[in-house]
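Take this structure, written in structure tokens, and hold onto it; I'll ask about it next.
Of the protein chains in this complex, all but one are displayed in their positions.
Every chain is named by a letter (A and B) in the order it is written, and numbering of its residues begins at 1.
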Amino acid sequence: MRLDVKKTYKLFIAGKFPRSESGRSYQVKDSKSGHVANVALASRKDVRDAVQAARAAQPGWAGASAYNRGQVLYRIAEMLEGRREQFIAEIVSLTGKTQRQADAEVSAAIDTWVWHAGWTDKIDSVAGSMNPVAGPYFNISTNQPTGVVGAFAPQDSALVGFVNTIAPAIVSGNTVVVVTSEKLSLPALTIGEVLATSDLPAGVVNILSGKESELSSWLVGHMDVNAVDLEGTSNATELEISAANTVKRVIRPNTYPRTGSKGNLQHILDLMEVKTVWHPKGH
Amino acid sequence: MQAEEVVGSRITNQSLRRWLHSLPGVDKVGLEARAASLATRSIKTTSKAWGLDMAIKMMDLTTLEGMDTPERVRSLCQKAITPDLDDPECPSPAAICVYGDMVPFAKEALGKSKIYVAAVATAFPSGRASMKVKLQDTKDAVANGADEIDMVIDRGAFLSGNYLEVFKQIQAIKQACQRPKGKPAHLKVILETGELQTYDNIRRASYLAMLAGADFIKTSTGKVSVNATLPITLLMLEAVRDWHEETGEVIGVKPAGGIRTAKDALRYLVVVKEVAGERWLTPDLFRFGASSLLNDVLMQRKKLLTKTYLGPDYVSVD
Partner (left out) sequence: MFDYAPAPEAKLASFEKSYGHFIGGKFTKPANLYPTINPATEDVLAQISHGSAKDVDLAVKSARAAYEKVWSKLSGAERGKYLFRIARIMQERARELAVAETLNNGKPIKETRDFDVPTAVSWFFYYAGWADKLDHAGLGPNPQALGVAAQVVPWNFPLMMLSWKIAPALAAGNTVVLKPSETTPLTALLFAEICQQAELPDGVVNIVTGFGDTGAALVGHKDVNKVAFTGSTEVGKIIAKQVAGSEKKVTLELGGKAANIVFDDAPIDQAVEGVVNGIFFNQGHVCCAGSRLLIQESIHDEFIKKLKRRMNTLRLGDPMDKNTDVGAINSADQLAKIKKLVKKGVSEGGQLWQPECKIPRNGFWFAPAIVDNVSPANTVAREEIFGPVLSVITFRTPAEAVTKANNTEYGLSAGIWTEKGSKMLKLADQLNAGVIWSNTFNQFDPTSPFGGFKESGYGREGGRQGLLSYLKAGK
């Protein structure tokens, strides 16, 4: 007989896979309460490090051409497809879904990456505008990423909910610090491995596993975070009040469905800023 | 040509400003696209061999560290005299570039070889010292026998619009390069393009330096985060080309810092050829300021001769 080599699940920050700075871990169990893995339990200092990494990566990611970002997102879909079996196994183990249901969830996760990949270079063609102002001026409005997004993936979705949380943030050039579902964190952490092999620059997505209740006030309160997606939080109203201190953009829980094979343009736009440019015309 | 003639009036800060700001603008995207396009030229076989040898001949082999010692300078000079012990045909670099206090050691070590000694001066690299100090720095190096002086411009003065100050400093240093007997030291003027930042500034600084009497315009000290780049060098080559058409004077260009590979060096030669013209393809008019470039060129040179890739342990460290 041969003994399996088991994987250690770690955080994903700045393109690396560190354990929690706190040295803590917690046990992730399968749907029958059996032990599956000890996973890093992120701390507020991991939040701090992750936000720093996200901020450092943001100008470069936003500065990449939309075409390039689209190619990278499509590459993520390709890499995810190649690891389909691993994700199915993780989903089945953690959620008790059937093989077929898990397979469908992985398909949806792949397809939503493809859907998002196609948006990078179309957002402004659909949501930007040339404004016919009453004067001799050229006037256009474009959409720009808001910056660093702090996000909480839904607690009840192992994979597709997580993907539908990070993809709409990064598609436009934001970078993201995302807290996974506490109980279903394994597929999200494995996504880190997919991202690390997909030409996505380090720091664009930073993944923290742990207790939303412990981390949320630190991430939402962080003054260098521009927007928060509170989907997976338990005390959203309190957090929204905290976010108001620095006028963060807020996505409230249950605003957008997160289980489908496509996202929502409005979700993408919620994490963007409209910029209008004026210039005189005349010779 | 006299500066007044070129500017068309008495030299004042105002007239300099008017003159410099009347130069055509530089479009960043277009300039960089042109440089990128020239960088795709494919240099093979005989032209590669010619280019590699020329790159060595154009090199100012440089050591500019606080920890430089006479011994270190001597060994660099030895390397310059015989870059490749196995191949006596291998050419030598144009010059050794050192701090002023190292000039005597370099002169001694180079002996009768035709390799020049260049000294950085004028409170290199920041240029933040009184004019008195800068002049003395230069005079010391000239007195020690430096063949070439690499001075830095006062970027603070330039960026604050005090063009006259920059102009006067260059002129004064040019004076300090004179020798009572014998040839004056050649003056290379370092613009420190990484601090001037915009291409419009770089074009203006190039013209200002040429107006004040630079023999060479040089991109960088090698001590800031952005040093020589292909587009910057292209822009400066356009400047010397157009200056020549206007005044008949032939000025050299020296990119320095960040050029580390033979491939890079060949790209610069392509730009020299296609922008300024073949006339500039000589060590008299084009130099590379580099420290690690030589070994990569030597490795490529050997590869071309032996058809085998070398590892870094097969050329001497210096």
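Assume a contact is a pair of C-beta atoms (placed from the backbone, for glycine too) under 8 Å apart; a residue touches a chain by one contact, two chains touch by 3 or more.
The shown structure was predicted, so the numbers you read here are calculated from the model rather than taken from an experiment.
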| item | value |
| --- | --- |
| Candidate in contact with the missing chain, chosen from A:L94, A:A117 or A:M272 | A:A117 |
| Contact footprint on chain B, counting only the chain that is left out | 24-27, 29-31, 33-34, 40-48, 50-51, 54, 238, 269, 273-274, 278, 281 |
| On chain A, residues whose C-beta touches the chain left out of the figure | 66-67, 70-71, 74, 111, 114-115, 117-122, 125-126, 136, 138, 261-262, 265, 279-283 |
